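All remarks here apply to the structure that follows.
Of the protein chains in this complex, all but one are displayed in their positions.
On to subunit A.
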Amino acid sequence: MRRAVAVFALLALAAAVADAQPAKIKKAERKISLKSQVVKLNDVIEFVGVAGESSLLFCWPRRLAERAARIKVAVGKDDRFDAAPAAAPLGAPADAACFSAPVPIKKGEAKSVEVSASFTGVMKPNPAKVAQGEKQYVEYEDTLWLLSPYPIEAQSTTITLPDEATSFSPSEGASSTSSKVAWGKLGKAAAWESKPLKVHFHHDKPFKKVTKLVREIEVSHWGNIYVEESYEIINAGAEHKGAFSRLRHAQQGGAGNSFQMLRARLPPSAHSLYYRDLIGNISSSNTRRSAKETVVDLSLRYPLMGGWKTDFVLGYSLPLEGFLFGRPKGRSRLILDASSPIDDVVIEELETRVVLPEGAANIEFDSPFEVEAGWDKKFTYLDTAGRPVLVLRKSNLTPLHNKPFSVDYTFGTTALLREPLLLIGVFAALFAAAAVYSRCEFTISKDDRWQEARTREKAAATLQRLSELWDAEAEALARAAAAAESLTDAGGAEAAAARQAAEAELRALDAKAKPLIEALEAVSAKAAASARAHADAGKALQQRVLKLLGEKGEPAKKGAARALADARAEWAGATAALCD
C-alpha cells in the first residue's frame, strides 16, 4: 500500500516535472518549540499543487523522524488526519525520511496545510555530563529549510526556547531574543535544499522519561476497576558526574536538572490509592481531591540526578460508573485514558493490559493511536478458565497521547454469577464430604470398647424391632381376648373362626421374631436369653388366650379373661423394660 502510494507520488512528481509547472511551496512558516523535553514542531505550508496530485510529501532528517511520537496533518481548518510513512523520492538526501498526507488539490490552487509533530529525545545534552549544581545545556539540530521535494518560495523559521540561546547557527538572517531565535525571511530554496540548523541553550526542565510503563486494568463487574501502573523512570537529561552532596542538594533545593516530584492526575472518583515499589511503600506522597480530578503528588524515593533511575508502582481503583457503560445486546464498553496520568513525562514503551472478567467474549477495542495488539490470559481469585487479557503495546508516547480508548465486549449475568456459585458449590461439596465422612467407619483395628459399643448398638436395634413385633403380638392377644369375651356360647363356629384367625396372626408374628432372636443370639447371649424368655412368656399367653377362645361357660371365662388381662399388661411392661 505504502509502496503504491510512493510509486504514485513518484509518478505524480514525474508528471509534474514533465508538465514544467511543478508543485511548489509558496510560503512556509516553521515553528519549533523546545520549551519542554518534547520538541513540538508546527509547519504551516501553502502548497501549490498540480492537477491530480493527491498527496503532500514532507520529510525530516531520519534522526528526527525516527523519534516522531505523533504526526498530524490538517488541511484548512477542519480536516485532520494522520500521516503515513512514504519512501523518499529520487533525489532526496540519504538521511531523509518522508511522510505523505493525502491532500486533494486542483491545478494551480494553493492550499494551506498544517503539519504538526512531536519528537522525543532529540535534544542532546552538551556537555553530556554535568556535576551537581551545574546548569544543563542541550543542543538541537534540524534543517533550516523544510526538507522538501518541492521548491520553496518563502519561509520563516522560529524556535522558542526556555532560556536564551548560548549559540545558534546559521547566524545570518537570525534575530534572537531572550527566549526565541527566528529566521524571518529565508527566501527561496530549491527542492531538497538543506542547511543545518543548530541551537545550543540552557534547558532547566528535567527530562522525565519513563522507559517502561505497564498498566494493568482489571475490570470486575462487581463494582470495581483496578488500575496498577508500574513505572521505570529515568532522568534522561545531562548525566550527573562526580559526587552527590546531600548538603548542597538541600541548600540549593534540588537545582539543576534533577527532579524528585511527579504529579499524577487521576479521575476524581479514584480511591484506594497505593504508591510503592519492590521494597515497600514509598512513604512520601500527597493526594488532593477536587471536583475535576484527584491530584497525586508522588515523591520518588530519592532525587533523580541526571542518568539516575528508579521504579515504582502506582495503583488505584475506580468505580464502574463513568467508565463502564452498558451497550445494546448485552455488550459493555470500557472507556479509560490510554496513557499515563502523570504530567510531563515521555514514555518510551507502554504496555496496557486490559484484564476483562472471566467469560467476556467478542472483545473489540478502539484506540486513539495505532497500537500493536495481542492476547494473554490471567488467572486470579476464583478463576477456572482464566480471564481474557487484551495487551496493547505502543512505543514513544508524549502527554498528548493521553486520550480515551475503549474496549467493547460481551459479558452476561450468568458469567457474573459464576464465581459466587463456584464458592457456594465448593463449600457445599466440602460440607457434603464432611457429612459423608462422619458417617463412614474407617477403623482398621476394632478395639474392645469399639466392639462393645458396636454390639450394644446392634443388640439395641434388634431389640427395638423385636419389641415392635411383641407390641403387635400384645395387640393381637388383646383383640383375641376381647373376642373371646364377647362371643356367646352359641357361636361355636364363630369362636372357631376367631381362634383360627388369631392363631394365624400370632404364628406369623412368631415366625418374624424367630430370626431376630437368633440374630440377637449372635450379638449378645445375655440379651438373647432374656428375649427368648420373654418370647416364651408370650407363647404361654397365647396358649391361654387360645384356650379362652375354646372355653365354655361365662363365669369361668370372665375370671380367666381378667387374669389374662393382668398377665398381658405385665408382659407388655416386660417388653418395654427389656428394650430399655
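Note that a contact is a pair of C-beta atoms (placed from the backbone, for glycine too) under 8 Å apart; a residue touches a chain by one contact, two chains touch by 3 or more; residues count from 1.
In this section, contacts and distances are computed from a predicted model.
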item: Protein that the absent chain corresponds to, by UniProt name, given "UDP-N-acetylglucosamine transferase subunit ALG14", "peptide chain release factor N(5)-glutamine methyltransferase", "Nucleoporin SEH1" or "dolichyl-diphosphooligosaccharide--protein glycotransferase"; value: "dolichyl-diphosphooligosaccharide--protein glycotransferase"
item: Full-complex contact with the absent chain, from A:G76, A:G133, A:P196 or A:G242; value: A:G242
item: Option from A:K205, A:H271 or A:R301 whose C-beta touches the chain left out; value: A:R301
item: Selected residue (touches chain absent from view) among A:S33, A:S230 or A:T310; value: A:T310
item: Those residues of subunit A which, in the complete complex, touch the missing chain; value: 242-247, 277-284, 301-302, 308-311, 379-384
